[in-house]
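With one protein chain withheld, the remaining protein chains of the complex are depicted in position.
Moving on, here comes chain A:
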Amino acid sequence: MLTMIGKRLMFAIPSLIGVVIVTFLLTRALPGDPAAYFAGPAASKEAIEQIRKKLGFDKPLIEQFLRYANDLAHGDFGTSLTTGQPVATEIRNRLPASAELTLLGLIVSITIAIPLGVLAATRPGSWIDHLCRVTTTAGVSLPVFFTGLVLVYVFYFRLGWSPAPLGRLDVFYSAPPTVTGLYLIDALIAREFETFRSALSQLILPAATLAIFSLAPIARMTRASMLAVLASDFVRTARASGLSPSTVIVTYAFRNAMLPVITTLSMVFSFLLGANVLVEKVFAWPGIGSYAVEALISSDFAPVQGFVLTMAVMYVLLNLVIDILYGVIDPRVRLEG
């Protein structure tokens, strides 16, 4: 197992190097001049040149790259110009915010989508199958910012049930002492139940928005894969042997149907983590998605590079975890490099 993990990590190194080079070149190829942008509206040509020199953008590309690679090797991701903070710190502070939101959204989504998919597969053509179809179609065709805005409008503006969409905590609470960076867990560790409550209530709407969006792939994949498994020989045999329907579905069929679902889950998770930009914008959520987009808009190179690199590392780790899970779920899957 350990050798397998080590091997897999080794294989990730070339792709990471590739990511570093490509993001560096891509950010440089972006239209827009960061020096002109940050020199401010009243800057003269000389002022812009001064800024360019300060930022090191007057040097040849290869020298800029070597400096960047050297900094990276020392764990320095550079400094963001838009927020003025070191990129590494920003990502460290913002990743938990995105992760907490995405995880909760995914958990909500799984608890609804998997039973829905299983039920739809066992009763094809019934009302629950139609419900599954309608929910998933609606969920996937509503853009997240739209769902988010509607939820805010209804639950905050009209009904007043939800707190103001002002990020992770109400304005008058302070964050719990950082252990994991996930406010729900940190608040419980610190036994600050009011903070927990505040953090949770802030999370409900954005997590629901994400859940609605991610229901579709999970439910559809569960349904399809269950249908295939239910039609297979071993299920027929199990049924013919007189096993109870619940044993057949849960023990035999569901376990075998899990593999594609797990793959979909990993895709959905990594997709949500990067793509919940719009949800973060709507709910003023201080996550990494909105951070990267802000940076992109203002040609702020360092955070974009840092973001892409972090995401690449996350993908590598996620794929590794999924592969290990495969082995756990289905011993037939051999893990050899």
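A few comments on the model shown:
Going forward, a residue touches a chain if its C-beta (ideal position, glycine included) is under 8 Å from a C-beta of that chain, and two chains touch if they have at least 3 such contacts; residues count from 1.
In this text, contacts and distances are computed from a predicted model.
Its record in UniProt calls the unshown chain "ABC transporter substrate-binding protein", which is the match among "Putative DNA modification/repair radical SAM protein", "histidine kinase", "ABC transporter substrate-binding protein" or "Formate dehydrogenase". From the options A:D76, A:E294 or A:D323, the residue with contact to the unseen chain in the full assembly is A:E294. Note that of A:G167, A:G181, A:P260 or A:G327, the residue touching the chain absent from this view is A:G167. Touch with the hidden chain on the side of chain A covers residues 31-34, 36-45, 47-48, 50-51, 54-55, 80-85, 90, 93, 149, 152-153, 156-167, 170-172, 194, 197-198, 200-201, 204, 281-284, 286, 290-291, 294, 297-299.
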